[in-house]
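All protein chains but one are shown at their positions in the complex.
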Amino acid sequence: MATLGRACLILALGVCVFGVGAGIAAWRLHRRDLAASARRAVYSAAALLTIAMGVLEAAFLRNDFSFDTVASHSSTTTPLFYKAAAVWSSQEGSLLLWVWLLALWSSAVLFLTRKRMRDVTPIATAVLAGFATFFAALLVFAVSPFDVSIAPTDGSGLNPLLRHPSMMIHPPMLYSGYTLFTVPFAFAVGALVAGRVDAEWITATRRFALAAWLFLGIGIVLGARWSYAELGWGGYWAWDPVENASLLPWLTGTAFIHSIMIQEKRGMLKVWNVSLILGTGILAILGTFLVRSGILESIHAFGASTLGIPFVALIITLIAGSIALVVWRLDLLRSEHRLDSLLSREALFLFNNLAFVGLAFVIFFGTFFPLMTEALGNERSVGPPWFNRITVPLALALVGLAGLAPLIAWRRATAANLRRSVARPAAVGVTVTLVLAVTGVATDSLTALAMFGLAAFLIAGVAQEFWRGTRARRATSGEAPPLALVSLVRRNRRRYGGYTVHVGMALLFVGVAASSAFQHARDVRLRPGQTANVGGYQVRYDRPTGAIETRDDRIEKIVLGADLTVTKGDTTHHLSPSRGYYPQNAPFAPVSAMFDGEATSEVRMVAGLRRDFWSAVQPDIEANLLPAAKRYDAALREGIDNGQLKTTTTQVLAFRELLARLTQGYAKSNAAANFRIISSPLVAWIWIGGIVVFLGGLIAIWPAPGDAGRRRAGARYAARVAKELGRGERDDAQPPRDRAAAPVGL
Amino acid sequence: MGSATTRSRRAIVPPRRWVSEVDALVALIVVALLAAVVLFIAAPLRRGVAEEAEADEVGRRAELEAEKEAKYREIRDAELDHRTAKLSDEDWRAIDRQLRVEAVEILRAIDALGAPDR
Partner (left out) sequence: MDPARKRTTRLVVALTAAVLLAGALVYTSFSASSEARTPSELLSSAEPGKAYQLTGKVVNGSIRHDGATTLFRVRDRSGDTSVPVSYTGTVPDPFRDGREVIVTVHQRQGTFVGERDSLITKCPSKYSDKPQAQ
């Protein structure tokens, strides 16, 4: 089967190369047939890569260890769910996932635009096929997922750290985000080459940019969730280079989906928009590259990698090409309008863009600081405190702007109207700030206090918007309030979807601010029976626990844990964090070697809307357990040497017996253990905020409904404009479909 | 799990004939895929060369249609801004009038291109 997979990759590479050539030729020669052929090349690549992906996925599911990548990332004891996800835990598998998603999304956009923008799409096809060519070539020539050798009896298994449900979805989400951003990138290049820099390419790819933004955001939040719930660290964000690398295109992408509204409406900011999306596309490739290169010190690094040079070459080409294109088309990119007033939503969007790009810039700067200073001779690096200090003011400014923007009109607002709109939300914000300050809930941290106030302002502002919109809708349609709200949102998806996203971001930032400012974290060493105090909680270490978990009669892991009783006032919780020791796959080994393999913390927490109580344990196995294990090793060796344990079966049985005795002994012992205990307020709101952002994004992205009433309203509207034209006969004629879909008022 | 184990064991010591049969099958599939892909991609080319003569005009029309969409959206947004009390009556009337004039201009430009050929 590996041959089939490899053949599919080679064929895919072939059709992609053809797609690049045919796309360019179609543009040069103005030939529609060539453009169609190039488009079909991309479809074919998607189909071929689907087969390749299927072959690899099947190999993982059937435990075909003759595939090198299966042997090194899966094993017979790996649970089915994780076998399916293990495909993208390797360098080659994740590259295949990348190019497969790229081909799928490219096919989708090319299919949707197949009858539009005939001068732009050939180049966009060529660019998309070019990206696919690059990644397919890496898979064919550098790292193949279809390398085979003589199969070992079992694989070495998936790293236990990756055995978390969000690991199944996190990489595909991130990669979907990255690859989706190449779609607007490609269309921007196409628009520049064709000299068609009006709003059409934006209209055609807006949904893709939005989807990219949404997927990337989900990927980032899932990564944070995994870090929080799985790593024995308790944090969700560490300013790690790879985390930063995923945040960069998300930030510039956020700026882009705001500023394109201005180009759509006013024909302004054309240079800015193409530069933003070109930059975002390059940052997405850079993010993909950083994970693989190991050029920056990161926990995410894919071992030593050989892919550095091709990636650097690609990125340099992209940067140089993008700059050249923009400079070449500078005269076409001039604005059609000027800003009417600084007191308008457009102006706020400009500030929002500056803040987002500024944020992206400082994070880029901090992430690449080690590389830049190394070039100057002495490698230096900046840590999380630096990132926090720089990004917090910008984050506050962004939440403030996001709160203000919905309250201000497009084009031109008068001070009086602005005052009227802002008054109530501002009052809510100020009240919340004052209450929190006076009650002393949040006086320890001024930034947190400011964030709570701004978030309250934002949420109150959005609530007022929904309220006023519903009221206006009721006035025209006479619908009942819930129905009026629903139809208001349905008819103005982009606007109200966007507002919902703002609320989600505000909730998320409240969670971040509260949990970073008011967290109590302690590392304590306790013996059974001892108690520690963490943020007003009494934590008693009741007893150690020990167990052996087997699967299919193989030892999967040895679990050493702790039973904790947590009390505050009347409430009591029992928590049992533990640490799993995953042995190397061997039915029979020295007992002490069982603790040499990977080990992961099994975090336990009481999660609530107001507070999470989080615990992890690191048993001290060196003091008693490992010496005992060494004694058992000696006994076992003696038994084998003096002939008491002749057969393999008796050896395995004796080994199991000793291991069981070891874990039971640990459970009865008085051994000390190191605990990390965190009491963190409002963390749950980070995840809730993430979900709200996701829902808001879905609302904004969902295609407008094509219901009859709306079409009628559209026709009525078309008639109105037509009447002003003095061409009343126009609506007797069949109106073009897109004009019929033109929306009306509310 | 039982079937998976046997299958993987078969992969370790594959019987000779089984391997060659599979190889032949894979070769057949690959050739079929190649043929299918070539046919699929070449199909538009064989249909004959259709020169895109009116590329500029089509492009101009699409550009105007996009502009019109955006203008309509802007009118609608202004109306919603007015109804949610963000725009005063006079401001809204002024903006609305201007936007409608711009919309009319776009419609006129579209009409000047003649009837769409679709």
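Each chain carries a letter (A and B) given by its place in the written order, and its residues are counted from 1.
Keep this in mind: a residue touches a chain if its C-beta (ideal position, glycine included) is under 8 Å from a C-beta of that chain, and two chains touch if they have at least 3 such contacts.
Model, not experiment: these values are computed from the prediction.
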Give me the visible chains that the unshown chain touches, in label order.
A
Filtering A:Ile24, A:Ala47 or A:Ala71 for touch with the omitted chain leaves A:Ala71
Considering the whole complex, which of A:Gln618, A:Thr663 or A:Ser680 touches the chain not shown?
A:Gln618
Quick one: which of A:Val362, A:Leu436, A:Val606 or A:Leu695 touches the chain that's been left out?
A:Val362
May I ask which residue of A:Pro122, A:Pro544, A:Gly597 or A:Gly690 touches the chain that does not appear here?
A:Gly597
Could you please point out the subunit A residues that touch the chain left off the display?
71-72, 89-92, 143, 156, 159, 161-162, 231-233, 235, 240, 297-305, 358, 362, 365-366, 369-370, 373-374, 378-383, 385-386, 389-390, 523-525, 584, 596-601, 616, 618, 620, 622-623, 674, 676
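Keep this in mind: only the chains that are shown with their structure count from here on.
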The distance between the C-alpha centres of subunit A and subunit B, rounded to whole Å, is 25
Residues of subunit A that touch subunit B when the two form their complex
1, 3-4, 7-8, 11, 15, 18, 30-34, 36-37, 40-41, 43-44, 47-48, 51, 62-66, 76, 116-119, 150-151, 153, 194, 196, 198-200, 203, 264-265, 267, 407-414, 416-418, 420-421, 465, 468-469, 472, 475, 492, 495, 552, 717, 721-722, 724-725, 727, 736, 738-739, 742-746
In the complex, subunit B touches subunit A at residues 1, 4-5, 7-8, 11-12, 22-23, 26, 29-30, 33-34, 37, 40-45, 47-52, 55, 58-59, 62-63, 65-70, 72-74, 76-88, 91, 95, 100, 103-104, 107-108, 111, 116
